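Omission of a single protein chain aside, the complex is shown with its protein chains in their original locations.
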Amino acid sequence: MDVKEIELKGHIIDSLILPRVFDTIMDLGGEFEVLQFEIGKHKTDPSYARILVKGKNRKVLDQILGELHKMGAAVPEMEQLTLKPAPKDRALPEDFYSTTHHPTYVFLEGEWLEVGNIEMDKVIVVEKGEKKAYCRPISEIKAGDLIAVGKNGIRVEPPPRPREYTIFEFMKSSVSSEKPSHHLVEQIAKEILETKAQGKKVLAVVGPAVVHTGAGEALATLVKEGFIDVLFAGNAMAVHDVESQLYGTSLGVSIKTGRHAEGGHRNHLYAINEVMRAGSIKGLVEAGKLKKGIMYECIMNNVPYVLAGSIRDDGPLPEVITDVVAAQRAMRHWVREVDLVLMLSTMLHSIAVGNLLPSKVKTVCIDINPATVTKLSDRGTAQALGVVTDVGIFLPMLAKELLKAKKKP
Amino acid sequence: MDVKEIELKGHIIDSLILPRVFDTIMDLGGEFEVLQFEIGKHKTDPSYARILVKGKNRKVLDQILGELHKMGAAVPEMEQLTLKPAPKDRALPEDFYSTTHHPTYVFLEGEWLEVGNIEMDKVIVVEKGEKKAYCRPISEIKAGDLIAVGKNGIRVEPPPRPREYTIFEFMKSSVSSEKPSHHLVEQIAKEILETKAQGKKVLAVVGPAVVHTGAGEALATLVKEGFIDVLFAGNAMAVHDVESQLYGTSLGVSIKTGRHAEGGHRNHLYAINEVMRAGSIKGLVEAGKLKKGIMYECIMNNVPYVLAGSIRDDGPLPEVITDVVAAQRAMRHWVREVDLVLMLSTMLHSIAVGNLLPSKVKTVCIDINPATVTKLSDRGTAQALGVVTDVGIFLPMLAKELLKAKKKP
Amino acid sequence: MDVKEIELKGHIIDSLILPRVFDTIMDLGGEFEVLQFEIGKHKTDPSYARILVKGKNRKVLDQILGELHKMGAAVPEMEQLTLKPAPKDRALPEDFYSTTHHPTYVFLEGEWLEVGNIEMDKVIVVEKGEKKAYCRPISEIKAGDLIAVGKNGIRVEPPPRPREYTIFEFMKSSVSSEKPSHHLVEQIAKEILETKAQGKKVLAVVGPAVVHTGAGEALATLVKEGFIDVLFAGNAMAVHDVESQLYGTSLGVSIKTGRHAEGGHRNHLYAINEVMRAGSIKGLVEAGKLKKGIMYECIMNNVPYVLAGSIRDDGPLPEVITDVVAAQRAMRHWVREVDLVLMLSTMLHSIAVGNLLPSKVKTVCIDINPATVTKLSDRGTAQALGVVTDVGIFLPMLAKELLKAKKKP
Partner (left out) sequence: MDVKEIELKGHIIDSLILPRVFDTIMDLGGEFEVLQFEIGKHKTDPSYARILVKGKNRKVLDQILGELHKMGAAVPEMEQLTLKPAPKDRALPEDFYSTTHHPTYVFLEGEWLEVGNIEMDKVIVVEKGEKKAYCRPISEIKAGDLIAVGKNGIRVEPPPRPREYTIFEFMKSSVSSEKPSHHLVEQIAKEILETKAQGKKVLAVVGPAVVHTGAGEALATLVKEGFIDVLFAGNAMAVHDVESQLYGTSLGVSIKTGRHAEGGHRNHLYAINEVMRAGSIKGLVEAGKLKKGIMYECIMNNVPYVLAGSIRDDGPLPEVITDVVAAQRAMRHWVREVDLVLMLSTMLHSIAVGNLLPSKVKTVCIDINPATVTKLSDRGTAQALGVVTDVGIFLPMLAKELLKAKKKP
């Protein structure tokens, strides 16, 4: 039987880390002995535990240690970071380390370095001469890149469970449509105002239903009034937005009445063609043809946007990044600067962005489909608030609340 | 081969009646020959068709005629109403006529009489001496009651398809959450105002989610301000309403924050006990303990309510009608007086009420679950508008809209 | 500041009890000091903690102690059970104790007595002379009954978290339709076989969709072959079952093809009338008219059933208990004898039964609607397995699996 000693420090009991450590050891077929245990006498005191972990062979033990390590356990002898070169472009050494989205450190030349641009399910590349470590997706690995392998010399810091009440605790409880959504508007407005007051950035990830449900005007107002710093969407949202401005419809359905308008679905293609002829959405604005709406406000207020392609797209519009790896790269660039993300009625884009987010970013996911909110929660998005509601009335209420706050002295 | 001649009159083409007649004949294995056909030259002209229907035997032909009859076809030889006595209490003669919810007439002693209190899937009882015909549920049939059997001598009048645009056309198109719900608020408010302006009555069918989602205050306001004339709900809604007034929670969850409150689910039982001790909800109001909320406003403003029991009920409260047949009877009484029904987040009560409604009553069904709206539509509810949205923000917006209209000179 | 010392014993760390204790104290605004702490050195060793709990006043402290108590904390000074008489029928003393569904004990005349027939959200009635304690719903309380109040002298034992892998852990993870349902069939069959092999009972709670989706034959087979000991359903399921046997349709839709059959919805009422004329479902069987199906097999194999009424019911059939309190009482009677419950596509009945179940009963909930499964999980049903799948193909597969096992030597 192989054994190894590990240490745990901090709020390991009230953050549920200690019980999860015991669980994990037993679930993976190991055993343990508690060598030392000191519990904080008061709620602010950290605790300390020294535990002997046992596995029936080296492989089992390593598996266990790997899992414990992710929970923040320090394995005294595991400080030696191992690096191996990528065997070829877009390929990794066999036992590469797969990242979490929590802050992560590597032990390099006697020092703990924070891994830059952390993202979930990626790898760590170390630039040894420069003493720098970065998180990279597999699609950007070049042959010879030094990749962190195994678990030694890598430390993660899961965020502490907030003791104070915050709306971002919601996601922990099961996703339900029976929440007091009316009162949540105020709380989400407050979070946005605080984020902006601290000079931080808000990202809106926008699905086409925002336009379909008649909330496009509210979102345009939020962009215009400076509440949105970056916007991600797909081709469909941009087309619907243009269509609604040019013809008053979204996929041929009137934005005001919900009725199928004369000419029907054709307006969708006509809107695409107008943009094509103008060369771009920006071109359509400059030609004086597009005078309002979400895309218009982004362009006029220099709010950067990423339009990412999908195989459902008609057109697509010239601004759409049709290569999905390039689109991910563009989104990745902006994601690093934001502190609060509003995900508005889009499963595809919400999950894509959720995968890119470090765990410290706050996320509000608004969708009438509980499955979107559940999926996001299954992917381990931390600090997330899921609201199962109708974006078509939620967003206008949120806009009203934010404008009211802005007008106050 | 058996044959019979039928006649169709009216807007049989643009109401889709003629094509459905042809379809039905062929679907049931029959054939037809068009003997005469006169189409209106202008859109306001009625059309006329005389059709020879053929079936391979009498049984097939009768089946076809039965179906055509429901669509309003006049079968010249079918005018003779047949009546048979009920063989015992709550039992019917074998080939009894099962009603639709459209206006229905029976040919009795040389005259067409309208069947009173029409409801779907019930039977027609004729009081011969008094020349009166009523619609009755099977549970209220007494031995010897004269029941209409077969299809002869019975005529139904499906409502004409409205030519003007109305919001109640929506239900026809597939139920979707991607409708501009924001704008629908105004249109529904307008319908309520018109109904009230004509001195007609509005019924609210209310699920517990109205309280859970924080919309209870909005509904209480609607009751107080006279927009609701009758209210149907279950035990749960009433208990949550009382709980929210006494303790600020609904099933132990804070109405303001959505957080599980201290003491948790216990508040639910405590609220029930308070009502039990006071003898009734009304008793609690009179004792000065219940001072606000939906039930409070009903009691203070003499708005009649029916609380119908279900097997999920805790308690239940003294006002709850625990016998479901008695509860149906109580609901049936009020349903006959209303012209507009708001169904708010309750599948059980919405379908129960839907089954009782004549087709002329307008129905607005608000639910975040598309299945509720779809089910109602499957049951053939006519003149219905289904909105897949979040009642927690929809209802406050509707209340605001209605109050605004009321204050105008 | 008020203080009280409490003790915790057992697997308080790996059952997450200790961290939840700390959490609860702090969430309710209290503080704590760990006086003594001994952790088991090996995984089979129990741990022990003595903790000083502090509240800013007596009320806060009592609230905290009440919550800790539910988690199994022993409060040495809290051993004195307090009883107060019910002030009138169906009313309780103000600070009555509201039960959990875990095994519960009261300290009476120097001894810990187990509370009989435990159920969630009910009250404890003590018959002092006989030294017996029972769990009772508020609707069955008589004036003068001795009711347990406060938290002193009451102890609950939450079930230990299973260390071994069992399928009943599933419910803990988020409810998802993306589970390998195909393989689950075998595991559920295994659970049913084990339950029966131990001479224990299986309850089936059946919704009308079982008949609609064509799974009625499979369920009838399960009843016939002795896998179901008790059956709960509503009026609709029984009517659909009879209708499908007499006419091959369910609500007028062909069970074989899913097509709307000739005569449409009328078959539903005709089936009701056949039962009415025969006096009961049993009468219809005895008259030789009902020869197969779920209800037929129940009657022929002496499997007891409870048909509970709801306000949606047509008819209802004579066997249906139309008073919901009486229906609860009937269900409560059988629930006490069962060890495994199959909940098949019915939200109303599943939740009603879920509310009656002691936490030791295993529950399998099959529904295509994730909301039903989620709701059940929200209500705290322990040892539950929720499978989001299509009962129409799941049940035939389960029946096949069980029959295969039965035929083996």
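As written, the chain order gives the labels A, B and C, with residue 1 at the start of each chain.
The definition used in the following text is that a residue touches a chain if its C-beta (ideal position, glycine included) is under 8 Å from a C-beta of that chain, and two chains touch if they have at least 3 such contacts.
Here the structure is a predicted model, which means the values were calculated and not measured.
Looking at the complete complex, one finds that the omitted chain is in touch with A, B, C. Only one residue in the set A:238, A:327 or A:398 touches the chain that does not appear here, and it is A:327. Across C:22, C:37, C:296 or C:394, the residue that sits in touch with the chain not pictured is C:394.
The chain omitted from view is touched by exactly one of A:50, A:265, A:289 or A:400, namely A:265.
Residues of chain A in touch with the missing chain: 27-28, 63, 66-67, 87-88, 90-92, 94, 96, 98, 121, 123, 137-139, 262-266, 268-270, 272-273, 276-277, 308-316, 318, 322-328, 331, 348-349, 351-352, 355, 369, 371. Although one chain is not drawn, its touching partners on chain B can still be listed: residues 13-16, 18-19, 22-23, 25-26, 31-34, 37, 39-43, 163, 174-176, 370-371, 374, 377-378. With the whole complex as reference, residues 165, 169-170, 173, 177-185, 187, 209, 212-215, 254-260, 368-369, 388-390, 392-394, 396-397 of chain C touch the missing chain.
Here is the rule we go by: only the chains that are shown with their structure count from here on.
Homomeric contact chain B/chain C: same residue numbering on both sides for over half of the interface positions.
Distances from each chain's CA mean to the overall CA mean are smallest for chain C.
Chain centres here are Cα averages; for chain A and chain C they lie 38 Å apart. Of all residues in chain C, those that touch two or more other chains are 371.
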